[in-house]
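The following block contains the structure, expressed as C-alpha cells.
Here the complex is missing one protein chain, while the rest keep their positions.
Per-chain residue numbering starts at 1, and chain names A, B, C, D, E, F, G, H, I, J, K, L and M are given in the order in which the chains are listed.
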Amino acid sequence: MMDPTLIGAVSIFTAGLTIAIGSIGPALGEARTASQALAAIAQQPDEANTITRTLFVSLAMIESTAIYCFVVAMILIFANPFWDAAIQAGTAAGG
Amino acid sequence: MMDPTLIGAVSIFTAGLTIAIGSIGPALGEARTASQALAAIAQQPDEANTITRTLFVSLAMIESTAIYCFVVAMILIFANPFWDAAIQAGTAAGG
Amino acid sequence: MMDPTLIGAVSIFTAGLTIAIGSIGPALGEARTASQALAAIAQQPDEANTITRTLFVSLAMIESTAIYCFVVAMILIFANPFWDAAIQAGTAAGG
Amino acid sequence: MMDPTLIGAVSIFTAGLTIAIGSIGPALGEARTASQALAAIAQQPDEANTITRTLFVSLAMIESTAIYCFVVAMILIFANPFWDAAIQAGTAAGG
Amino acid sequence: MMDPTLIGAVSIFTAGLTIAIGSIGPALGEARTASQALAAIAQQPDEANTITRTLFVSLAMIESTAIYCFVVAMILIFANPFWDAAIQAGTAAGG
Amino acid sequence: MMDPTLIGAVSIFTAGLTIAIGSIGPALGEARTASQALAAIAQQPDEANTITRTLFVSLAMIESTAIYCFVVAMILIFANPFWDAAIQAGTAAGG
Amino acid sequence: MMDPTLIGAVSIFTAGLTIAIGSIGPALGEARTASQALAAIAQQPDEANTITRTLFVSLAMIESTAIYCFVVAMILIFANPFWDAAIQAGTAAGG
Amino acid sequence: MMDPTLIGAVSIFTAGLTIAIGSIGPALGEARTASQALAAIAQQPDEANTITRTLFVSLAMIESTAIYCFVVAMILIFANPFWDAAIQAGTAAGG
Amino acid sequence: MMDPTLIGAVSIFTAGLTIAIGSIGPALGEARTASQALAAIAQQPDEANTITRTLFVSLAMIESTAIYCFVVAMILIFANPFWDAAIQAGTAAGG
Amino acid sequence: MMDPTLIGAVSIFTAGLTIAIGSIGPALGEARTASQALAAIAQQPDEANTITRTLFVSLAMIESTAIYCFVVAMILIFANPFWDAAIQAGTAAGG
Amino acid sequence: MMDPTLIGAVSIFTAGLTIAIGSIGPALGEARTASQALAAIAQQPDEANTITRTLFVSLAMIESTAIYCFVVAMILIFANPFWDAAIQAGTAAGG
Amino acid sequence: MMDPTLIGAVSIFTAGLTIAIGSIGPALGEARTASQALAAIAQQPDEANTITRTLFVSLAMIESTAIYCFVVAMILIFANPFWDAAIQAGTAAGG
Amino acid sequence: MMDPTLIGAVSIFTAGLTIAIGSIGPALGEARTASQALAAIAQQPDEANTITRTLFVSLAMIESTAIYCFVVAMILIFANPFWDAAIQAGTAAGG
Partner (left out) sequence: MMDPTLIGAVSIFTAGLTIAIGSIGPALGEARTASQALAAIAQQPDEANTITRTLFVSLAMIESTAIYCFVVAMILIFANPFWDAAIQAGTAAGG
C-alpha cells in the first residue's frame, strides 16, 4: 500500500524547487545576452537589425531551458502519474 | 489516509522558498540588463529609442521567469490539488 | 486531525525566510542599476532626463520581485488558508 | 492542542534570522550606490546636485527592502498571530 | 516486497532536480556563447554569416546537454522501469 | 505548559547569530563607501567637503541596518516577550 | 535477502544526479570554447577554417565527458546489474 | 524546571561564534579602507591630513560593528539573564 | 554475514557521483586549453601547427583524469570485488 | 543537576573554533593593508614615514579583532563561569 | 567481530570520491599550465622548444598528484588491508 | 560524573581543526604580502631595505594569528583543564 | 573492548579524503607557478636558466605539502597504530 502523503509532499516540494532553481540560470543568461546586445547596438547602431534578430533567437533558446523546468513543475502538480496511482490505490483499499 | 498537516506544511514552505529563490535570478538579471542599457544610452544618446525598446523586451522576457515562480507559489497556496485531496479525504474519514 | 503547531511554526519560519532571501536580489540589483545610472549621469550630464526615467522604470521592475516576496510573507502571516483550516479543524474537534 | 514552546522558539529564531540576512543585501547595495555616487561627484563636481538627488532616491528604494525585513521581524516578536492563538489555546485548556 | 511509495517519491524528486540543475549550465553557457557572438557581429559585421553559423552549431551542442537532462527526467516520470516493477510487485502481492 | 529552556536557548543563539551575521554586510559596505571616498578625495581634493558630507550620510544609512540587528539582539536578550511568558507560565504552574 | 526498494531508489536518484551534475561542466566548457572561437573568427576572419576545425575537435572532446555521464545514467536505469540481482533474489525468495 | 546545561552550552557556543563571525567583516572592511587610504596618500601626499582624518572616522564606524559583537559575547558570558534565571530556578528547586 | 543491499546501493551512488564530479574538472580544463589555443591561432596563424600539436598533447593529458574516473565507475558497476564477495556470501548462507 | 561533560566539550570546541575562524579575517586584512603599504612605498618612497605610521595604526586596529577572539577563547578555557558553576554543582551533589 | 559490509561500503565510497575530487585540481591545473604555454608559444615562437620542455616537466609534476589519488583508489578497491582482515575474521567466525 | 571519552574526542577534533583552519588565513596573507614585496622590489630596487623591513614586520604580525591558533591547539592537547578535571573525576569515582 | 570496524572504516575514509583534498592545493599551486614561469620565459628568454631553477625549487616546496598528505594516507592504510591496537585487542578478547 502506498502512502499518498509522502508522494504529495514530495511532489509539492519538487515542483517549487524545480521552477525556483530552474529560473536562476535562464534569468541570468538572458540578462547577459540582452546586456551584450545593448552594448553591441551602442557600438554598431547600423547592425541593430542583425543584432536584434540574433538576440531573439538566443533568448528563445535560453528560455527553452526555463520552459522545460516549468513543464516538469506543472506535470508534477497537475498530471502526476505517481499521485494518480497513489490515489487509486488508496481508493481501492478503502483508504 | 493522508496527513493534511504534512501536506500543508510542505506547501507553505515550498511556496515561500519558490518565490524567494526565484526572485534572485530575475532581480540580478534585470539589474544587469538595465544597467547596461543606461551605459549604452550614455554612450550613444542618439540610439536611446532602439536601446529602450530592446531593454523592455528583454526585461519582459526575464521577468517571465519570476512570474513562473510566483504562479507556482500562488497555486501552491490557493489552488493546491494535493491539499484539496487531503482535506476531502479527511472529511470523508470523519477526520 | 491536523497539528496546528507545525503549520504555524512552518508559516512563521517561511514568512521570515521568504522576505529575508527575497530582499537580497532586489537590493543588490537596484544598487547595480542605480550606481550605473550615477556613472552614466557623470558621463553624459545632458542625458540626465532619459537616464533618470529609464532608471525609475527599471527600479520599479526590480522592486516588483521584492514585492512578490513581501506579499507571500504577508499572506503566510495574516491570510494563511492552511492555518485557518487547522484552527477550524481544531475547534471542530474540541481541540 | 498547540505547543506554544515551538511556536515561540521558531518566532524568535526567524525574527533574528530575517533581519540578519535581510541586512546583508541592502547594506552592500547602499554601499555600492554610495561609493559610485562619490566617484561620480569626483568625476563631475558640477553635477553634484543631480547625483545627490538620484543617490537619495535610490538609497530610499534599497532601504525599503531592509524595512520589509525589519517589519516582518517586529511583527513576529510583538504582533505574532500564531503566538496569540497558541497562548489563547493554552489559557483555554487550563494549560 | 517493494515499497512503491519510496520509489515514487524518489522518482519525483530526482526528475525535478535533474532538469532544474541541468538547466543552469546550458542556460549560462548559451548566454555566454550568444553574447560573444553579438560582440563579434558588432566588431566584424562583414563576418555575420560565419559567426551566426558557428553560433548555431555551438548552441545546438550545448543545448544537447540540457536535452539529456530533460530526457532522463521524462523517463523517470513516464517510463520508469523501477516504478513499473514496484507496481507489478504490488499488484502481484495483492497490494 | 511551555519549556523555558528551549525558549531561552533559542533566544541566546539567535541574539548572537543576528548581530554576528548582521555585522558582515554593514562592515563591508561602510568599508567600500569609505575607501571610495578616500579615492575620491585623492582625485578631487577641492571637493573634499561635498564628498565627506555625502560619505557621512551614506555611512549613517548603512549603519542603520546594523542598528536594526543590534536592536533585535538586545530585545531578544533583555525584553523578550516569549521568555517573559514562559517564566510567568512556569511560575503559575509552580514550576 | 536484498531490499530492491533501496537499490531502485538509489539507482533513480543517482542516474538523475549524474546527468544533472555532469551537464554543468561540459555546457560551460563548450560555451567557453565556442565563444572564444567566435572572438577568434572576428579577430582573424582569414583563419576561420583552422579555427572552426580546432573548435569542432575540442567540442567533441569536451562533449565526451558529458557522454560518459549519460552512458552511466542510462546503464543505471536500463541495464543495472545490481537491480537485476535484487529482482532475481526477490523472485527466488518468492518475492 | 529549566535545564541549565543546555542554556550554558548554548551561551558558550554562541558567544564564541558571535565574536568569531563578527570579526571577519570588520577586519576585512578596515583592511580595505586602510589600504585605500595608503594608496591615496601615495597618490596625493599633500592631502595626507584630510585622508588620515577621514580614515580614522571610517575605521571607528566600522570597528563599531565589531564592538557590538564583542558586547553581545561578553553579555552572554558574564551577564546572561537566561543563565541567572536557570541557576536561580535550580537553586530554588534544590538543584 | 554481509548486507548486499548496502554494498550495491553504495556502489551505484558512488559510480554515478564519481563520473559526475570527475567530469567537471576535465570539461572546464579542456575548454580553457582549447579556447586559449583558438586565441593563439588567431594571434599567430603561422604557428598553427605547433599550437595544435601542443593542444592535442595537453587535451590527452587532461582527458586522462576523466578516464581515471570513468574506469573507477565502470569497475564499481561491472567488476566490483566487494559486490562479488557479498553475493558469494549471500549464496553460501542460503541467501 | 548540570552535565559538566557537555559544558566542557562545548567550551573546548568553541574556544578552538573562535580563534580559528577569528584568525582568517585579520590575517587576510593585515595582508591586504601591508601589501598595499609596500606598493605605496614603491610608488612614493619619499612618503615612507607617513605610510609606515598609517600602516601600523591600521594593523593595530585590525589586530584588535583577532585579540577579541583570542580573549574569548582564553576566557572559555581558563576562566569559564559556566564550567565553574558546573563543577561546583557536581561537587555539591557529591558528583 | 567485524562488520565487512560497513568496511566494504566505505571502501567503495571513498575510492570513488578520492579519484573524483582528486581529478579536479590536476585537470584545472594542467589546463592552466597548458593554456599559458600556448599563449607563450604564440608570443615567442622562437622559444617553443624551451617552453614545451618546461611544460612537459610541469604537467608531469601536476599529474603526479592525480596519480597519488588513483593509486589510493586502486589500493582501496583491490588491495585493501582492512577488507582482507574483515573477510578473514568473517571466515574464521564461520561467516 | 563526567564522560572523559567525549571530552577527549572533542579536544582532539578541535585541536586539529583549529590549526588546520587557522593556517589558511596566515598562509594566504603572508603570500599576498610577500608577493607584493617582491613586486615592489622589482619596481623600486633602491628601496629594497625599507621594503624588506616593512615586509618582515608585517609577516610577524600576520604570523601572530597563526601562533594564536597553534597555542590553543597545543593547550587543548597537552594542558587541557577540562581533560584534567575529567580524569580526576574518573579516578575519584574509581573510574 | 574496541570496535575494529569503526576504526577501519574511518581509516579508509580519512586516507582517501586526505589525499583527495590534499591534491587540490598543490595541483593548482604548481600550475600557477609553472604557468607564470612559462610567461616569464616568453618575456625574458635570456633568463630561462634562472627562471627554470627558481621554478624547480618552488615546485619541490609546493609538492612537499602533497607529500605530507600522501605520507599520512599511507600511514593510515598500512601502518595504522590504532588499527593494530584494535586488531590486537580483538585477538586477545578471542575476537
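Here, contacts are C-beta pairs under 8 Å (C-beta built on N, C-alpha and C of every residue); 3 or more make two chains touch, one makes a residue touch a chain.
Nothing here was measured: the structure is a model prediction, and the numbers come from that model.
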| item | value |
| --- | --- |
| Interface with the undisplayed chain - residues on chain L | 4-6, 8-9, 11-13, 15-17, 19-21, 23-28, 30-32, 34-39, 41-43, 45, 48, 52, 55, 59, 63, 66, 69-70, 73, 77-78, 83, 87, 90, 95 |
| Missing-chain contacts mapped onto chain M | 1-3, 6-7, 10-11, 13-15, 17-22, 24-26, 28-33, 35-37, 39-41, 43-44, 46-47, 50-51, 54-55, 58, 61-62, 64-66, 68-69, 72-73, 75-76, 80-82, 85-86, 89, 92-93 |
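The working rule: only the chains that are shown with their structure count from here on.
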Pieces of the assembly after leaving out chain E, positions unchanged: A, B, C, D, F, H, J, L | G, I, K, M
| item | value |
| --- | --- |
| Both-way neighbours, i.e. chains that touch chain H and touch chain B | none |
| Inter-chain centre distance, chain H versus chain I - centres from mean C-alpha coordinates, in Å | 47 |
| Centre distance in Å when chain K and chain M are each reduced to the mean of their C-alpha atoms | 11 |
| Between chain F and chain A, distance of the C-alpha-averaged centres to the nearest whole Å | 38 |
| Set of chain E residues in contact with two or more other chains | 11, 13, 15, 17, 19-21, 24-26, 28, 30-32, 35-37, 39, 41, 43, 55, 66, 69, 73 |
| Chain contact graph, described as a line, ring, star, complete graph or other shape | line |
| Contacting chain pairs - touch in the sense defined above | A-B, A-E, B-C, C-D, D-F, E-G, F-H, G-I, H-J, I-K, J-L, K-M |
